[in-house]
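First the structure, then my questions, so here it is.
Only a single protein chain was left out; the remaining protein chains are all shown in position.
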Amino acid sequence: MTTLINEDQRDCYQEITNIAMGQAADRLARLLNVYVILPIPKVNMISASELHMALADTTINDNVSAVCQGFIASGIAGEALLIFNDASFSDLAKLMNYKGPLDRHGELELLMDVSSVLIGACIQGIGDQFEISFNQGHPVVLGQHCHVDDLVKSGNHQWSQTLAIEIHYEIENMNINCDLLLLFTEDSVAKINQQIDYLLD
Amino acid sequence: MIIQGFRLLLKTINLKATQIMALPVLICDDSSFARKQMKRALPDNWDIDLTFAGNGLEGIEAIRQGKGEVVFLDLTMPEMDGYGVLEIIRKEDLPAMVIVVSGDIQPDAQERVKKLGAMAFIKKPIDKEKATQILTEFGILSAAE
Partner (left out) sequence: MSNTKFEFAEMHWLMDVLQSIDVGLVILDRDYKIQLWNGFMENHSGLRPIEVQDKALFESFHDIPEKWFRQKAEPVFELKTRTFTIWEQRPYLFKFKNYRPITGRASTMYQNSSIIPLESADGSVNHICLIIYDVTDIAVNREDLTQANSHLAHLSQTDSLTQLYNRGFWEEEFQREHKRCIRSHNASCLVMFDIDHFKNVNDQYGHQAGDEVIRTLSSMVLQTARETDICGRYGGEEFAIMLVDTNASEATFFTERLRKKVAAMIVKTDEHEIQFTISSGVAEFSEDFTKHSQWIEAADKALYHAKENGRNRTTVYQSK
């Protein structure tokens, strides 16, 4: 069985994400004292094989560092992946007032600080709109200084389809680029669709 | 600031003159879901002539045709975004009172739209309470309604 989303539902996902990512951007903006440029999020049902393509789309050739965090509530479960272009760290360190050496460990600190805020706020923003409160697992470092292909092991996935929401964050006048990918399990999509149909009604 | 206030006042007078007819209200948002939510948030017994626009260009067109004396405007949209709409309204001095309804709630975004002449800023998601409060605050909705 393949779960599909219709145009109305896609639009709804987009709008809900838009609000949640706006809240996340607001927190990041306050934390860093910058303006975050907000794009229109991309919403798609993708298969396991397409996940790699979606990831590869996010960055061009550059080395990346990424963290991943699971979340769950009321039968809706998913993961948030935050992928940073490695070139972003020097500007990020300036904004975060990070004084230590910008080595692997320094970058990990920055990655964790930003992901806590961005992922946390986004997940909370989505939860608020459905009137649920997500539990968040601990963040896991998927890799540092690696190619985007190596972030997620291919093959042997327990799932065939996932709802992927891609958000590209950029910070005005700064060389800071990151992608937040929200992935929902297939059975969650059915649950969310119910909620959305209720909202659309 | 004074000039802006004056302009708003003029617009309000303009508005009062046409109040005999239903008030032309425009909802400009690329998301049909957001447009629906916005419509639902409007006060129940408000006598208005409602128009929808799916992006900034459509929005401007509707305003030029006099369909948007009150505009609920989204910021993040394809074709032309909310900032673009505000700029044109100012440049052409179009008779529109704009209430920005946005998910982008960064302090900078709020400041920018105010500078561009928006009357108010409402955080998404919108609800009836917020909408009524703003409309009353600016005298668009009288206590009788």
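Letters A and B mark the chains as written, and numbering starts fresh at 1 in each.
Just so it is clear, a contact is a pair of C-beta atoms (placed from the backbone, for glycine too) under 8 Å apart; a residue touches a chain by one contact, two chains touch by 3 or more.
In this text, all values refer to a predicted model and were calculated from it rather than measured experimentally.
Within the entire complex, contacts from the absent chain reach the displayed chains A. Check A:L108, A:I132 or A:L200 against the missing chain and you find that the one touching it is A:L108. Interface note for the absent chain: among A:I5, A:L92 or A:A121, the touching residue is A:A121.
Mapped onto subunit A, contacts with the missing chain fall at residues 27, 30-31, 69, 96, 105, 108-109, 112-113, 116-117, 120-121, 124, 136, 138-141.
In the analysis below, only the chains that are shown with their structure count from here on.
Spacing of subunit A relative to subunit B, judged by their CA centroids, is 31 angstrom.
Within the complex formed with subunit A, the subunit B residues making contact are 30-34, 36-37, 76-78, 102-109, 124-125.
Here subunit A touches subunit B in the complex through residues 8, 11-12, 14-15, 18-23, 25-26, 29-30, 35-36, 38-40, 129, 199-200, going by the rule given at the top.
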